[in-house]
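Every protein chain but one is kept in place in this view of the complex.
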Amino acid sequence: MYDLIILFVLLSLGYVFGQIAEKRHFRSIIKRESEYQSILTFAKRFPLNNDGEQRAELVGGNVVISVDYFKRFVAALRNLVGGRVTAYESLLERARREALLRMKAEARKKGLNTIVNVKLETASITKGNKNQVGAVEVYAYGTGLLSNH
Amino acid sequence: MEYQNSKIPEGINVSSEHPLKNFIYLLLGVSGAIIAVLLVLFYTIGFIAKWVPFEAEVKWAESISASFNESGDDTQNGLLDALGLPTTDKNLDGLDEQYTLRVQKITLYLQDLANKLALAQELPEPITITVHYIDQPLVNAFATLGGHVFIYQGLIDAVESENGLAMVIAHEIAHVKNRHPIVALSRGLGLGVILSLVTGVGGDSLSTSLAGHVNLLTSLAFSRGQETESDIEAYNTLLKYYGHGLGATELFSQLVKAGQETSLPEILNSHPLSQKRIERLEKLGQSTITDCSYASFNCSLTPLPEFLLND
Partner (left out) sequence: MIVTNIEIVPGRQVVKHLGMVQGNTVRSKHVGRDLMAGFKNIFGGELVGYTELLTESREEAVDRMKQQAEAIGANAILNVRFSTSSVAAGAAELFAYGTAVVLE
């Protein structure tokens, strides 16, 4: 019985705080994305134009976002049934966009205006560990250029 | 060549479904499925367990009792141990001879009564009843694996006539006849395995739950349906054996009077309420001949033999 009460408390804490954090994060992402709109990112392997010398530097950004209790519970349930784990979709979306934004921020700090060959790497910090923290890390990196496109 | 980054609309990579709705669907779906599987399993096991040969049941009871009793030759104490009940002192040297003789005498009498009742109940061929008399004040009687029936002195004190005692014994015999102990134990075992599988802790806990199957005996409880079935069978046995149903409700009335309903040991607690059982039996009595004016033979309560009464 006590286990059930603890479970319920954890679930509601996770749900309330998780939802608030997620909404706030998405708002901030959307706002910053328009701020960094001027830095162009491409997944192509070569610079936009190859005439003349350009500055080139590696830029990257990473973020670790943890899963809230509610999401983990829902995902565990979903694991029994199979299908789309909607609880984790928004988590990964947030992490990826945040990492890209941080990469763009680094490029701006270095005075670069274009990033090519953008690569994303996703790692779950707690691969295969049952009693460990559940979190996802996304690292975005690419070559920042000062390009006169 | 023109290069630009356009703004991508929101909500393509993220489902718009409300998380709580999703959660409730999942919770209901999963728990529904688990309950359905358990129900199917419950009835399938109940059906299959009835076909387990009685010899196998006896062997199972012996192995359980042996695992609790080092010497392995004392089935009575082994089973009591497995059920988590206090054992009896069988060390004959430490007890005075007269007492030992009394216990033997009572056990013989109860065994004899049980045999007669088993005959009246038409107990099928391989099934045998072994009666154990326990000299403890607990108002209790139960049947367990292998046709072992336990009768406590407390119960004998609670009934007023042999008819009342016979009703209880016949009730326990009916449990054995309908294979209730093995059905209940198999169900507990099956559900335990499934639950440990579902909770996902997997290998380790599964093996421990299998190894600890003996402990399930402690939680061995018959369903109310099984109790009612045995009540009716016992009543019919009584009619056949004595020619009338007098005294059938003796124990239950005693329990109601003593207000003992809640202080009963766990094994009796899963029984239907005594008051309900009295009413059901009385209803049954109206449809059969219990009116003594029809009886062409002795129609009265048979008294308990003198030596059964404590002090």
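Chains: A and B, in written order; residue numbering restarts at 1 for each.
Definition applied: a residue touches a chain if its C-beta (ideal position, glycine included) is under 8 Å from a C-beta of that chain, and two chains touch if they have at least 3 such contacts.
Because the structure is a prediction, the values reported are computed rather than measured.
Every shown chain touched by the omitted chain in the complete complex is listed here: A. Although one chain is not displayed, its contacts with chain A can still be listed: residues 10, 13-14, 17-18, 21-22, 25, 45-47, 50-54, 56-58, 60, 62-69, 71-72, 98, 116-117, 119, 121, 123, 125-129, 132-135, 137, 139, 141-143, 145, 147.
As a convention for this text, only the chains that are shown with their structure count from here on.
Chain A and chain B have centres, each the mean of its CA atoms, that are 59 Å apart.
Contact residues on chain A toward chain B in their complex (touch as defined above): 15, 19, 30, 33-34, 37, 40-42, 48-49, 70-71, 73-74, 77-78, 80-81, 84, 86-87, 89-90, 93, 114, 149.
Looking at the complex, you find that chain B touches chain A at residues 1, 3-5, 7, 10, 13-15, 17, 19-20, 22-23, 26-27, 29-30.
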